[in-house]
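The other protein chains are all here in position, but one chain of the complex has been omitted.
Chain naming follows the written order as A and B, and within any one chain the residues start at number 1.
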Amino acid sequence: MSEPVHEALAAARLVDHHCHGVVIDGLDRTDFESLLTEGAAWPGISPFDSPVGVAVRRHCAPLLDLPRHAAPDAYLARRAELGPQEVNRRFLTAAGTDVFCVDTGYAPERLTTPVELAAAAGGTAYEIVRLEGVAEAVAARGVGPDAYADEFRAAALEAVGRPGVVAVKSVAAYRTGFDLDPARPSDAEVTRAAADWLAHGGRLADPVLVRHLLWTAVDLGLPLQLHTGFGDSDIRMHRVDPTHLTDWLHLTAGTIPVLLLHCWPYQRQAAYLAAVFEQVYLDVGLTLHHVGPARSRAILAEALEITPFRKLLYSSDAYGVAEFHLLGALSFRRGLAALLQERVDADELSLPDALRVVAWTSGDNARRLYGLPALSPVPPGERD
Amino acid sequence: MSEPVHEALAAARLVDHHCHGVVIDGLDRTDFESLLTEGAAWPGISPFDSPVGVAVRRHCAPLLDLPRHAAPDAYLARRAELGPQEVNRRFLTAAGTDVFCVDTGYAPERLTTPVELAAAAGGTAYEIVRLEGVAEAVAARGVGPDAYADEFRAAALEAVGRPGVVAVKSVAAYRTGFDLDPARPSDAEVTRAAADWLAHGGRLADPVLVRHLLWTAVDLGLPLQLHTGFGDSDIRMHRVDPTHLTDWLHLTAGTIPVLLLHCWPYQRQAAYLAAVFEQVYLDVGLTLHHVGPARSRAILAEALEITPFRKLLYSSDAYGVAEFHLLGALSFRRGLAALLQERVDADELSLPDALRVVAWTSGDNARRLYGLPALSPVPPGERD
Partner (left out) sequence: MSEPVHEALAAARLVDHHCHGVVIDGLDRTDFESLLTEGAAWPGISPFDSPVGVAVRRHCAPLLDLPRHAAPDAYLARRAELGPQEVNRRFLTAAGTDVFCVDTGYAPERLTTPVELAAAAGGTAYEIVRLEGVAEAVAARGVGPDAYADEFRAAALEAVGRPGVVAVKSVAAYRTGFDLDPARPSDAEVTRAAADWLAHGGRLADPVLVRHLLWTAVDLGLPLQLHTGFGDSDIRMHRVDPTHLTDWLHLTAGTIPVLLLHCWPYQRQAAYLAAVFEQVYLDVGLTLHHVGPARSRAILAEALEITPFRKLLYSSDAYGVAEFHLLGALSFRRGLAALLQERVDADELSLPDALRVVAWTSGDNARRLYGLPALSPVPPGERD
């Protein structure tokens, strides 16, 4: 049977609208296993023995010239033998991703720059500026509470003015969750909160300053990516249901696009917001590679239950290991293809409509939203 | 392969226990697209390019003598050519619905009356009284805070005394959400809250008055329909999880039936309540046509995971366009048929049991609950 939707998705050149770099150095077993999981590598419970580990052994091993389902030891040995540069090149090339929008604000390991990442894949790099990082850099270099708001804004403006920057991002989900007063804080409130934060240090997690950061994003005018749902143990999951943002979305309607990232297990809640707010978009990145191709179709089916087809984007949210840049793409392609092809086969969807959904979600929605060229040259020399 | 469950559901005469009228006038593209979505018709993002739009083009176009998957322009042109009366007649007839229980409390457009709606379908009309509308009408005609409770009760009693009224409805979900003090408010509390509301005007959204409204429903003694979950951007989704009603359900056990409408994405939470509270029933109306036949089976499967089979009802919650009265019915029939037939084929369910589930959910549960006759005559001349 010819399966034109599968073929279209297999051939699609993806825009990965939210991902991270890959680790430059070689990884020993502990390092690699730590990067495989949002948890940690625990004694007796290898991250290889999980859905993502199974997916890596199934889909990534052949790209290292190993049989499908290769054992972890063989996998790691071959990975070490080839060396990080060759491994990354193989996975990034196989991902079939044309455009990488890279969040450069989280890098506990030594990572590729956006340009290095894209170059290994033969693609184009853009950058996402993480606003918490900008605020914390302002605090780190020393600023008075009265000057905090202005200096944060100036630093954010400078950051987004760099070539290749197409969006900002917030990890408010990790810092306070979304159950925030939706209103823009007053100058006095910000100064007071800044005084407290600057006196005590630490990462930016004050609810007033997180609100201020979100409203600063509105002023910047670029699309805002918001971590939503799934992440590491630093998340309080019940506080990151994106529908807690409803009042804020009402207040900011008509300003900037808001991109809900990851979303699982709140993909239906995110879909609801995308269906009723013009400015809301979503993806199920991060989730896609953690559940693997065996389950990505089910997640996408929930994410698409009521989502307008111009509102779903692709992202991998891959971090650290290029396996995830590949797996995210593979899970997206196979899950969406299975979903759409079944509807075409049941005559619930026409083939031309299915192919439009493929084109939109795999890249056109992101290109339109971020103002990317249809086939863009590598932007000159940005570095995180 | 003979598929007796599909046949039984295709032939079932439905009781649509919660729906609205259809717009009487012709609709231009903007009007029609606005009615297609719980959002709005946004520039560059046509509601036709969404699951519900795809379902309309697939399943409604043939009833307008168009090919399946007709383009939006062709669809709208043919719709205009036939005119609203003929269009409505075609879809309403094709829905195969015998009984329409019509919520008459929401009509920003000029809509058919219940009798007009049912007549176009060859069915019978009943009416659902929206209690917020009654309360707001009392306020609008002028009442003192001391008299509010009595006048609201009197107006509600009068409204439910009209011929053909079988239930009341509350949109507390839209006004406060369900995280309310479950206790009946005291007279003094109601007077105080009424004083405040009547002084400031606006729609009824005071938590004390919303509680008072729900307890007034208990006094009226008719089944109470509660909007739950999915709706437009006026919902705060995290506040309309129906399990927030648990304490209130304990306090009101043994009084009135409570019908949880729509429920998505909380269909499992609604199912839990239906499984543990005698008075709780549910449907997945509104959701059914928004997700379409391609996904209604998945939603129904979740809604039925633990729900007693006498507790699920059918509704379309169609509003404005008769396409939705048809699509809701079609999505229900096909989704439930696929679900039950698969279980029969796997010998997990006997065919006689499957057919009983069909009879119950498609009409008998509603007929029993609302005290409808098995084959009822058109009630005399009610008009909202």
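Quick notes
By definition in this document, a contact is a pair of C-beta atoms (placed from the backbone, for glycine too) under 8 Å apart; a residue touches a chain by one contact, two chains touch by 3 or more.
The model shown is predicted, which means the values in this text are computed figures rather than measured ones.
Within the set B:86, B:146, B:181 or B:348, the residue that contacts the chain not displayed is B:348.
Looking at A:21, A:47 or A:114, the residue that reaches the missing chain in the full complex is A:47. In the complete complex, the hidden chain is touched by one of B:41, B:134, B:213 or B:304, namely B:304. Touching the chain that is not shown, out of A:100, A:264, A:324 or A:360: A:264 (per the contact rule at the top).
Residue-level contact of subunit B with the missing chain is found at 241, 243-244, 246-247, 249-250, 268-269, 272, 275-278, 301, 304-311, 343, 346-350, 353, 356, 368.
Where subunit A meets the chain that is not shown, the touching residues are 37-40, 42, 44-45, 47, 49-52, 54-55, 58, 68-69, 230, 232-233, 235-238, 264-265, 287, 290-295, 298-299.
What we mean here is this: only the chains that are shown with their structure count from here on.
Centre to centre, using the average C-alpha position, subunit A and subunit B are separated by 37 Å.
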